[in-house]
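A single protein chain has been removed from this complex, and every other one stays in its place.
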Amino acid sequence: MRRTYVEAIVAAIAAEMRSDDRVFMIGQDIGRFGGPMSGSKGLFEEFGPRRIREAPISESAMVGSAIGAAMYGQRPIVEISFGEFLPLAMSQIVLQAANVHYMTAGEASVPVVIRSRLGDGPYRGHPQSYEAWFPHVPGLKVVMPAMARDAGRLMRAAIRDPNPVLFLENMQCYHAVREEVPDEDDPLPIGTARVVREGGSVTVVATGWLVHRALAAAERLVSDGISVEVIDVRCLAPLDLATIVRSLRKTSHLVIAHEAWKVGGFGAEISAQIAETALDALDAPIARVGAPGIPVPSARPLRERFIPNEDDVIAAIHKVMAY
Amino acid sequence: MRRTYVEAIVAAIAAEMRSDDRVFMIGQDIGRFGGPMSGSKGLFEEFGPRRIREAPISESAMVGSAIGAAMYGQRPIVEISFGEFLPLAMSQIVLQAANVHYMTAGEASVPVVIRSRLGDGPYRGHPQSYEAWFPHVPGLKVVMPAMARDAGRLMRAAIRDPNPVLFLENMQCYHAVREEVPDEDDPLPIGTARVVREGGSVTVVATGWLVHRALAAAERLVSDGISVEVIDVRCLAPLDLATIVRSLRKTSHLVIAHEAWKVGGFGAEISAQIAETALDALDAPIARVGAPGIPVPSARPLRERFIPNEDDVIAAIHKVMAY
Amino acid sequence: MPRLLTMYRWMWLARALERACAESNPRWFPIEGEEAAVVGTFYGLRPEDVIAPHYRGPFVTYLMRGVELDRLVGQVLGKVNGYTRGRAAAFSGPVGFNLIPWVAADLGTSLSVATGAALSIAYRRESGQADDRVVVVSFGDGTANRGDFHEAINLAAVWKLPIVYVCQNNQWAISQPLNSYIAGPLIAERAAGYGIPGTSTDGNDPVALNDVVLAAVTRARTGEGPSLIEARTYRLTGHWAEDVASYRSPDEVAIWQQRDPLALARGRLQETGHSEAELNEIERTAVADVAEAFRRVRELPDVGDAELGLDEVYAV
Partner (left out) sequence: MPRLLTMYRWMWLARALERACAESNPRWFPIEGEEAAVVGTFYGLRPEDVIAPHYRGPFVTYLMRGVELDRLVGQVLGKVNGYTRGRAAAFSGPVGFNLIPWVAADLGTSLSVATGAALSIAYRRESGQADDRVVVVSFGDGTANRGDFHEAINLAAVWKLPIVYVCQNNQWAISQPLNSYIAGPLIAERAAGYGIPGTSTDGNDPVALNDVVLAAVTRARTGEGPSLIEARTYRLTGHWAEDVASYRSPDEVAIWQQRDPLALARGRLQETGHSEAELNEIERTAVADVAEAFRRVRELPDVGDAELGLDEVYAV
């Protein structure tokens, strides 16, 4: 069945909930309303209020209570409606969820999925992209799919994972990205990147919506004779560096692209790992594409200028190719 | 007068408070107790409860109320006793303080200093190093001194700055680092790095306590004929890249060292900026020194293995020199 | 009854303006049904008092202090004349009029920021300066469950800050009913736990509400500290303009339609001798003023590169 990105996620949650009663959801407006941007559509009708639990506007307690429930036998999915509210649960995520397994010397673990919506979206609301903070924190897994089927398969893996998984959904991908997604599907092991387009001239490593912009940029460059390989990172932690290095050894040119602010973004970490382990593979400086250093503006014309786009990716490719 | 790192900070605060009544402090245990680790020693005696305001254990409201007071005419210094509690005020820092000036189109500004103590300390309590999250957020300035006099001078600058400044104090430096610090001293413009040791073979760029470990490493390498230049970053935002590049053009070898976790740390951003703008200056891969990917352990022997030390810096230097 | 008449004008301006905003932006958060709660909370303050209205329907509170209608409409339409130049959410307002701007949309954190404005005033008072300003901040019943509600009010109570907290309790948080986030009692009952006065009142009666608020304002002005007030009202529309609110019962909505604060106020004004014609004129003027503002502002250019402000992030 052809499903959008969000439909694939919802289908994956439903499938996991059917097979494991320990799985339940905590979130705001996830009941009859169907979730922000239809993010839990149909789940309340199928699973009812016991398993689709609507919470007060208490982000810290929502995440904290999911952690406690996970430590004591359940497998909750807690949804922070938008990434803009993740800072409110920051301490729960980085100090409680991340630490439990290690600090208890393996006695306890926290099989919780923390879902949230990142990036710019069709309605422009709550558009923060804070993903870079989390791979810095040992104990968390951080997943950030760009494709519909990957999103569903990674959600299945996240739910089954015995560790806290931050599952970051891109709002532009939500309804715009679709593909064939079977009803029954295997979990995709967390921690693998994917070459989504093969090419020989330059490697573009991207996350979320920028994967799609990189793909569009690649098409536009065909006529210029530039053959672009695009890698969808998919998981920030653990990071699949090997796939990136393999591509770079072929192309010798690297562009890294994400929607988040460029400075301090996750692109920096990818770049640093390359500069540390595969510097000799580079024929040119590493170019990063990311948002400029201003707070995320609200009005559409400003937002459009703020979010990195195809042209930015193309400019970066030209820059590294011209070096 | 010879002052320790913390004494220099306290003296700077006192001097600014004397000359500007709008400056006051909010914090926990900053009164008669003299502040965690003597971080506000003598201020209560001099300035009393109006200006040295002890707050409830309410980190979000502490920072939020400091922001509001700053927007409405005061110049508060709000102290989050330890970096471990910064996540509790995360939203106030990254969404309120950082956004006000831009979002109000310059109508308002937030001259607040948010002080906190990072890193491992003599008592091993609350040892998180979360500095890397903040330079990612436009609108914040992020200061992280390693030397006593710089700490005092940067505190003066932070208090006078019309923007929110995150002032991150290293706990190992607190009582262990001392130098001559005059009673009257100029503010040090925020945004300059400093070459704290000249050398020709390799550049070590470091922050906080690792500046001191890098200096010690440099001494140990003299006998091996390796001449190490050490740069104290001092300010993460704005970052003084020029000073780093200038050094690198001389040494062609780069090591970046910090106490925070290596993955996703601020070292990644420095590395990425080099790989983007000065790749040709490198004769070897960029080596990063940072903490390993485990939560910060508590017992002394584990903590000592966890925090990067001189040996780690030396190993990294040898690695890039041997390339 | 001059106060109710003036309020009636403001309430109608609010209704007309919000309807027009909702029409031009399907994601606007309408205030319909809560106009009395908003106007009753912010009426009768001094221009130098600081206000921090809830994100839902704050425009009328800005207008009550002299903010330009066209410039607010400009924010909604993304035009260059908006105060925030397209940067902040459209419902923010100009700080120059002594308000707390909406620079982020995570509910609750701005309660602490508003508390800080009161701290600034208290600090000046403690320094011996004559400053009897107060802060009035409003927020939703859903927002009352965020940690900042607790931390900010407690801080204000401990420091006896000159601030009045008003919960605009419209009984819903997007699609969730009150009982999904509060167990039974009134929000005002939380006041006792902080050692401050708490009052729950009919938020659809702007005069009664305003009396309660102004009493708390006087308390704050005279150094007696903060208060918590709950204005009970109802969100007659969906959460945003386009939301048909199929998650709740039409019967419930119908009951509250009967208590439409504008209809109630109109009835009372008629009882006290105001003519149909006079009241119709108020209504007509509001609608016409708003329509004209929208017409004028639509002519203006959209925000663009000049507003992006790549080098306007830091104050100098």
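Every chain is named by a letter (A, B and C) in the order it is written, and numbering of its residues begins at 1.
Heads up, the rule we're going with is that contacts are C-beta pairs under 8 Å (C-beta built on N, C-alpha and C of every residue); 3 or more make two chains touch, one makes a residue touch a chain.
Since we're looking at a predicted model, the values are computed, not measured.
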Request  = Decide which residue listed in C:62, C:194 or C:294 touches the omitted chain of the complex.
outcome  = C:194
Residue among A:21, A:198 or A:280 touching the omitted chain = A:21
Task = Kindly state which of the options C:64, C:157 or C:262 is in contact with the chain not pictured.
result = C:157
Ask   = If the hidden chain were put back, which of A:43, A:63, A:166 or A:228 would touch it?
value = A:63
Remark   = Contact residues on chain C toward the hidden chain run 145-151, 154, 157-158, 160, 179-185, 187, 189-196, 225
Absent-chain interface as seen on chain B, which is shown = 28-29, 31-33, 54-60, 84-85, 87-88, 123-126, 292-295, 297-302, 305-306
Task = Please give every residue of chain A in contact with the chain that is not shown.
result = 21, 24, 50, 53, 55-56, 58-74, 91-92, 95-96, 99-109, 111, 138-139, 141, 162-163
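Throughout what follows, only the chains that are shown with their structure count from here on.
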Request  = Please report how many Å separate the Cα centroid of chain A from that of chain C, as a whole number.
outcome  = 36
Inquiry  = Can you compute the centre-to-centre distance for chain B and chain C, using the mean CA position of each chain? Integer Å is fine.
reply    = 40
Request  = List, in ascending order, every residue of chain C touching at least 2 other chains.
outcome  = 84, 87-88, 103-104, 106, 109, 147, 307, 309, 312-313
Task = At least two other chains touched by the same residue of chain A: list those residues.
result = 84-85, 87-88, 293-295
